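I have a structure here, written as structure tokens, and I will follow up with some questions on it.
Removed: one protein chain of the complex. Kept in place: all other protein chains.
Here is chain A:
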């Protein structure tokens, strides 16, 4: 007679050991398969578009989102292909990225750094986004760029103009196509000299945050280099709506130029207030009083109405450009949505194509390989002439547009006219330029 030694505890113990044994190779397998964060394994790849869908820049965010949707449509073979047809690199063929269909998720930055980081984090962790793009503020861009670096995904910045984004806050996983405050100043100063002369006294009103500081520093340095004197620089709170009490002291300051280092609603209100106070009708030091807005946005300029007429500024791109890339993009965007794209839409569309192209050339979604493909990449046909993605700081170098508020607009979109296309060489600077010092790219983080 035999006695069975099978006990409940014995079965559980054996089961646990056997289970661990079976699972062990799987753990090692899954670890080795996922070499980087959110490696796409199926037939599709997910991109995360993080734009302001609520808050003061919601209209700019909506335009960015339209551009992203258009880019995805083109990458997947839909529409007329837009700038894919004019792009100097010919790796994109309308079959997605590396043969995977492109899908996307969206997040709302609210133009708040903490909200933008939260939405980017959610898209990376929950939706499996392998790249994050978009944004309409430098504070947000710097915050999200830092998050992407930690998470191990690529960040293709949207509209961010502060020197710091590719200066002291630059990151190996972050890339900026948009121009910056230094470039605006370098392009604008010679035109201002030509129009208003060397002997000018400038009064600056500056938004009190990272972009305002770097914009003011840049334009002050560029104008002083050509002989202008800076009478005063007054920092204004970002939440300010009525600038009359800041404009009033300008009247008797001896200045004959007012530089508004403001963007968005600040720019609309300060420019409107300055014109209301008759500054543009004034004569000071025997010269006409002038106003300068270093960074223009067509969407925002609309808010200032007729007050933008004749006022100089700079912009990254404008729909009236006649190069083949710009024409293709305007045609594609305009046909789909019924109005021309903004500069924010342009940079977001271009960033998406550049990312997709870099993946194609690298043959991998691994952010380190994608980053290496973008570093030092020279391209053309995307609306800004020959462009370089500089390896040292991940900043694009290209021509910059100096624009002026149009005197006789023919439509609600026809607000700015391009006065000069400043060649790339004139806006280039050394990677260790003092205005960009203090940062370190660090090394690429693939995550996982």
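Operating definition for what follows: contacts are C-beta pairs under 8 Å (C-beta built on N, C-alpha and C of every residue); 3 or more make two chains touch, one makes a residue touch a chain; residues count from 1.
Here is the rule we go by: contacts and distances are computed from a predicted model.
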Considering only the chain that is not displayed, what protein name does its UniProt record carry among "Branched-chain amino acid ABC transporter permease", "Dihydroorotase", "NADH-quinone oxidoreductase subunit L" or "Heterodisulfide reductase subunit C"? "Branched-chain amino acid ABC transporter permease"
Specify the residue from the set A:88, A:276 or A:426 that touches the hidden chain. A:276
Where the complex has a chain not shown, which of A:303, A:385, A:423 or A:439 is the residue touching it? A:303
Residue of A:97, A:129, A:219 or A:330 in touch with the missing chain, whole complex considered: A:330
Where the complex has a chain not shown, which of A:80, A:199, A:224 or A:242 is the residue touching it? A:242
Across the whole complex, list the residues on chain A that are touched by the chain not included here. 54-59, 232, 234, 237, 239, 241-242, 244-246, 248-249, 251-252, 265, 268-269, 272-273, 276-278, 281-283, 299-300, 302-307, 319-320, 330-331, 334-335, 339-340, 410-411, 413-414
